[in-house]
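Complex shown without one protein chain; remaining protein chains in place.
Here the chain labels run A and B in written order, and each chain numbers its own residues starting at 1.
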Amino acid sequence: MATNTAAAPQRPSCDASTPNPYMPYLATVVEVIDETPNIKTFRVVLQDADAMKSFTFQPGQVGQLSVFGFGESTFVINSPPTRMDYLQFSVMRTGENTQALHNVAAGDTIGVRGPLGNSFPYESMKGKDIVFVGGGIGMAPLRTLLLFMLDNRKDYGKISLLYGARSPQDMAFSYELPEWLGRDDLDCVLTIDREAEGWQHKVGLIPNVLLEMAPSANNCVAITCGPPIMIKFTLQALEKLGFAPEQIVTTLEKRMKCGIGICGRCNIGDKYVCVDGPVFTLAELKEIPNEL
Amino acid sequence: MGMQKELQAAIKAILPEVDCVIGWGSGPDPLHGAPLFMRSEDDANRFASGFFAVNNPALFLPEYKGKKVAVVVKGCDARSVGQLLSEGLIKREEVSLIGFPCQGVVDHDKVAAALGEKGEMGEVTAVLEEGDALVLTLRGETVRLNKADVTAEKCMRCQYPNAHIADTFVGEKREPVATADDFADLAVFEAMSLEERQAFWEKEMSRCIRCYACRNACPLCVCRDHCVATSRDPSWLTQADSVKDKLFFQVIHATHLAGRCTGCGECQRACPVGIPVLLLKRSLARSVEKLFAYRAGIDEGTPPLLTFTLEEPTIKERSW
Partner (left out) sequence: MATLRYLPLAQVPQWLDGLAKSYTVFAPAREGSAVVYRPRAEGSMPELTARPTESAKHVVFPRAHELFSFTYKADPAVVGKRDLTLTQPQDPTPTVVFGALSCDARGFFAFDPVYDGCGTKGLAKDVYYLKRRQNTALVVLACRTALATCFCNWTGGSPASREGADVLATLVNDGLVMEALTPKGEELVSGLAEAGAEQGAAAEASHTAAEATMAPVPGAPLDPKAIADAVLARFDDATFWQAESAGCLACGACTYLCPTCYCFNITDESNGISGVRLRSWDTCMASLFTLEASGHNPRTAKANRLKNRVGHKFSYYPSLHGGRFSCCGCGRCIKSCPSSVDIRRIVQNALAAANVKE
């Protein structure tokens, strides 16, 4: 009975000092911004001042927001780590928990777990040109990296942003757009799907406008996020423009619960989007099974 | 030619016309059959009818909507098909039924109980059917069981052993086992006081693991992936491991099946921990039979609880 004598794995244990990864920080909502008819932005501050002071994260990492009694959902921290007055999350209303979040007002207490997941590989992007392509709520994860790069502007080459939404009303962060458009160190292009009165910018689907903009793939990284159908055609457009899979970065959405690689639902093959993602290069995505 | 061969011939004959033929094959041990989906003559050669063909193949029919399939049915399976048809859940022209005179099927719980200390079902290495007896080999010995002692309860009261709807019927129709359902199983349960019944259910449901095999084995469950058991919107049940929630689900499930359940018993058979969940449905089936003179899956027309009539012919509330 050889198997009986084989060294069995050690039984694991923990002690009182092991942190409980399921306990959220309590956080006060300091500001709620109505972005669009179905998106709200929440600015929160952890109630434990020391925790807030020592809270660190990388651009692209996510947090779990709780409304106790409803549940917990995952959102990207869309404020940059260079601006730590508050943590910002933007929430599109889609179900039970996001509805509960939309009912939250300034002064209310919610729960925050994080930071979770991986982050944008911004170190390897230093010295390169950057093209952001964001669609709808997909602008949220891009915002954190965009602001982080603008706060470390000298580390990067030319930075371009193509941001699209269905209509002007569906455009989140509209209050920031004048500043972005006005900066001479940022090439900002806005587009909407169909003509709308008073719209001064592009009209057309994001992949088409991107082809029109025709950014050079040379020494450039493209970062894209948005609805699945937009991502699909944007990836095609980028490849057409000569971007190699290693030069394209995107983020994935999956149903998540634990956020720490245990509960088992966000896997694609042996990759867990909650810990191995949500940020992947297209090259990495091509290596994993096709189950998006 | 035995029944098995005759059925195989009928299956092979229809194979060219259909996407697949649903029937039974062998399972992981000699006491278990398994659903079999036949697309070739080789598949058909693996078809196995008889005492261990317990699964109700009607369960799978809605998955094949839009494709033509054939299905081999016991009498009880045909009732499920009948009910699926009356509710428009499958189309008559997409389903071809192969019936045969069913001689009853096994109840594995009874076999396990009959074996007792002699060993577990999984130790049985061979099974022979000798007339009214089953001869099992386990631990190097043979054990003889009376088939009647290990036959499913539903077969002991079967009124419809010959598929009542069949496009092909193989073999000679047999006499039904019973002419009416006396619901004797309910009488035993109803002899208990209400407190005893409550205690009974609390004890039984306390070992429920919430796998929902009962629900998923039910050919007439229509909610499928949108069940209140796990839905959070609406959130009717908590996910707590509580008897209250588990029993609540069973009551919802049974109520949803009132006047629709044909008593195939797959819910109870599928339960890995042997909770007698069919009892609840049997009780409602008896009420519907009494109130509306309707036998699900047998009587044609719209099921009484899926429609509204000003006066039910059997209730006559205006002449009270």
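The rule is short, and it goes like this: contacts are C-beta pairs under 8 Å (C-beta built on N, C-alpha and C of every residue); 3 or more make two chains touch, one makes a residue touch a chain.
Everything numeric in this text was worked out from a predicted model, so none of it was measured.
From the options B:Val105, B:Leu145 or B:Ala270, the residue with contact to the chain not on display is B:Ala270. For the chain missing from the display, the contacting residue among B:Lys5, B:Arg92 or B:Arg139 is B:Arg139, taking the whole complex into account. Across the entire complex, the residue among B:Gln239, B:Thr255, B:Ser287 or B:Thr314 in touch with the chain not shown is B:Gln239. Remark: the residues of subunit A touching the chain excluded from display are 1, 3-4, 6, 8-9, 11-14, 18-24, 26, 66, 68-73, 92, 94-95, 98, 107, 109, 111, 227-228, 253-255, 257-258, 260-270, 275, 289-292.
Hidden from this view is one chain, which touches subunit B at 27-30, 32-37, 55, 59-60, 109, 112-113, 117, 119-125, 139, 203-204, 207, 209-213, 215-217, 224-225, 230-232, 238-241, 266, 269-270, 272-276.
Assume only the chains that are shown with their structure count from here on.
Against subunit B, the residues of subunit A that register as touching in their complex are 71, 95-96. Taken together, the subunit B residues at the contact with subunit A in this complex read 232-233, 235.
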